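Some notes on the structure that comes next.
Note that this complex is displayed minus one protein chain, with the remaining chains in position.
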Amino acid sequence: MKIAFVGLGNMGAPMAHALLKTGHSLTVYDQSQRAVQLLVDAGAKAVSSPGAAVRGAEYVVTMLPGAGHVRSVLTGPDGILANVSPGVTIIDSSTIDPASVKEFASLAATQGNPFVDAPVSGGTGGAAAGTLTFMVGAASATFAEVTSVLEAMGKNIVHCGDVGTGQIAKICNNLVLGITMGGVSEAMSLGAALGIDPRILSGILNTSTGRSWSSDTYNPYPGVIQSAPASKGYAGGFRTDLMLKDLGLASESARAVGQPVFMGALAQQLYQTSSANGCGRLDFSAVIKLYRRPEETTAR
Amino acid sequence: MKIAFVGLGNMGAPMAHALLKTGHSLTVYDQSQRAVQLLVDAGAKAVSSPGAAVRGAEYVVTMLPGAGHVRSVLTGPDGILANVSPGVTIIDSSTIDPASVKEFASLAATQGNPFVDAPVSGGTGGAAAGTLTFMVGAASATFAEVTSVLEAMGKNIVHCGDVGTGQIAKICNNLVLGITMGGVSEAMSLGAALGIDPRILSGILNTSTGRSWSSDTYNPYPGVIQSAPASKGYAGGFRTDLMLKDLGLASESARAVGQPVFMGALAQQLYQTSSANGCGRLDFSAVIKLYRRPEETTAR
Amino acid sequence: MKIAFVGLGNMGAPMAHALLKTGHSLTVYDQSQRAVQLLVDAGAKAVSSPGAAVRGAEYVVTMLPGAGHVRSVLTGPDGILANVSPGVTIIDSSTIDPASVKEFASLAATQGNPFVDAPVSGGTGGAAAGTLTFMVGAASATFAEVTSVLEAMGKNIVHCGDVGTGQIAKICNNLVLGITMGGVSEAMSLGAALGIDPRILSGILNTSTGRSWSSDTYNPYPGVIQSAPASKGYAGGFRTDLMLKDLGLASESARAVGQPVFMGALAQQLYQTSSANGCGRLDFSAVIKLYRRPEETTAR
Partner (left out) sequence: MKIAFVGLGNMGAPMAHALLKTGHSLTVYDQSQRAVQLLVDAGAKAVSSPGAAVRGAEYVVTMLPGAGHVRSVLTGPDGILANVSPGVTIIDSSTIDPASVKEFASLAATQGNPFVDAPVSGGTGGAAAGTLTFMVGAASATFAEVTSVLEAMGKNIVHCGDVGTGQIAKICNNLVLGITMGGVSEAMSLGAALGIDPRILSGILNTSTGRSWSSDTYNPYPGVIQSAPASKGYAGGFRTDLMLKDLGLASESARAVGQPVFMGALAQQLYQTSSANGCGRLDFSAVIKLYRRPEETTAR
């Protein structure tokens, strides 16, 4: 397939590499020359604008930091919509708000281009290994068509419903993740302060009604799970500032539909505080530092 | 064994029946004559005070609504401590604050009686089926000794550490449970309002980082899990007012050790509102009603 | 003065009338023909675009619902910036985020037009009476220059600092207002539930450290202050949905500068719930209905 790929950041670059590896022909665009060069070295063709990238392409994939960037590469000067061939499907893997997705899909539809939202989970590690999960919002026929492209980059390709539902799924998942991690942080810290061994407490939670991924796979208390960021100084993992972005999308989407998100709004402020305290680039489970005493935090 | 059992409420009665069934000899006390009579019919001996119950007993089990009740049967007129034989172990299965447990254990220790906190999870169903989980706080030797008694009433007997840690484990588990259920309620409601099918959203959460018992086993959105209270009008299950009690224990215990519990305090207010709205006797997952629109709530 | 006025809604219309009354010459634009006709009847000249309104104007005043609308009339086809004479000052009285203000001011500056943010407080009543407060962000010289125009529409013209600070002042005032009203609602309801006469409690607060405008001038408990919306079924006043808009601006502005707003985020969710419960068009003090029991709410 001839694929245009726009956006070669931490996630986009390994995804583009994965497409190359599976034999697709790639034309790439990014503002960073260095990012582009690494793909060229791997066999991609470089061009100087999003519009140039999509001319002649059979599929378009975008992976960008926010809705403003997507809008810009779609509708800006020498942009995608002005240059893409009719009928070509545009797959946006950025994490953005569902309302923008619907707007972009409408714009694309007026000129005959299907638009698919396909945000991912799995992080840079999953992107490099080709094991990402794609949450896909698309009409059924379009979903069937794009599956083969997505399978080159990921392991689980989940159809969430019509266009926009991929973003809804991702936002809601990360909303509950941010809240649950906050709750596990609170309970683990309270338990330790009250005098139970954190490993024993974790064992209780994980075999009982308190069980969650945040506790049994990614426990925020240092030393409970050796492979978790908490046991490695909160390095790596899913950055606090990215969790903060996703909780912002959740609370803004909630506001747009008049839905309260009490726990989500509080969680957002906790991660905001964690970020303000200097943990923005650490794994989001570092939010537990708000709860543990200074002496404990220092001691480990 | 000759066992004294004090407190024959919704939980205590089936636990006492389970002890009888496994062949123990039981002397029981409760303020309710009716509750006592049901046990007598099953073979227990009735007496007129906690003190009378424990005279000659080899073990004492108490199962009461709050710390005040435990204090009263322990230290009140014709109470347990004034009548129990030295060396006899007192097992308290009530859910109360860890500080009270330590105080009671000290009182008992001065007269040579080991005191064990052994709160349960599993609800009235688990009590009737003998499949409760006991979270036990006790010295190792005492734990070994009481295991056989507890095994008559439950399936999992977990040693959490020294006296008091059983309550800590239970409180911390229910703290994280109350928070997580609140978070799942929020995310499921937001997703539905934004337009994703709740069953699909649930599927995404349960195979991703948003996974938790509150989502994959007990989802609060009606129709997602057929066996969950949400699909049966929130009847049965774990009552909102009991969750409220446990979150109150968590926030008071946190205050006593100077530990913040932001998410827990907010969750407590959400269940408080749910209770004030008339849901106090419904399953705690009815908290989702705070998030779903009136028309939806009516429709299902 | 020849003044162009764009945006003749609930607030804009009476402000435009006030300018006419003080002898200014007005050219007006609004999407609503009816709104325009009422101003024409009072002596204004109507035109068919923002651009047409500003041609030949000595001052431009805009009063619009959100930043998107301001962007559109400024930069859209036949917009203000493409048609305004160099040197003419643009006064925007809309309530929008400070970041957008700075962006608009930069755009205007590149073509030699000072841009002033001048959001108001005082509501539609104040607009009709010409007693609005203007919170003005502008360089000192520009502030001195626009004062005479603003004095035709308001009583207090406050210089808050450089461009953008008018919005910051308004957002921060309404942030603290929304929180304080929530707190007074909670305390008045708790006091009543515990058994103190709400009028006596209000008297205590107002002469003590609990004193605030939300308590001594606008108390949310019915019957405490006769002139407050609470004593008139929460009609009139400052609408819940407008408070919700302003708290949204506050939390988004906070996110943009990495500042936590715990109380503000929670207050936002409370007003969101109040709005979802059908109180969106009532005065924001109706948030107290979340705290008062159904029977009480009905009884009064």
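Letters are used for the chains, namely A, B and C, taken in the order the chains are written, and counting of residues starts over at 1 for each.
In the analysis below, a contact is a pair of C-beta atoms (placed from the backbone, for glycine too) under 8 Å apart; a residue touches a chain by one contact, two chains touch by 3 or more.
Please read all numbers here as calculations on a predicted model, not as lab measurements.
Only one residue from C:L81, C:I96, C:A138 or C:C160 touches the chain missing from this view: C:C160. Within the whole complex, the absent chain has one touching residue among A:I171, A:I200, A:V224 or A:L290, and that is A:L290. Taking the complete complex into account, B:F262 is the one of B:Y59, B:Y218, B:F262 or B:Y291 that touches the chain left out.
Where chain B meets the chain that is not shown, the touching residues are 244, 248, 251-252, 254-255, 258-262, 265-266, 268-269, 272-273, 275-276. The set of chain C residues touching the chain not shown comprises 98, 121, 133, 135, 156, 158, 160-162, 164-165, 168-169, 171-177, 179-180, 182-184, 186-191, 193-197, 200-201, 203-205, 207-215, 218, 250, 253-254, 257-264, 266-267, 270, 290-291.
Keep in mind that, in the parts below, only the chains that are shown with their structure count from here on.
With every chain reduced to the mean of its CA atoms, the largest distance from chain C is reached by B.
Each chain gets a centre from the mean of its Cα atoms; for chain A and chain C, those two points are 37 Å apart.
For the pair chain A and chain B, the distance between mean C-alpha positions equals 39 Å.
Each of the following residues of chain C touches two or more other chains: 262, 266, 273, 276.
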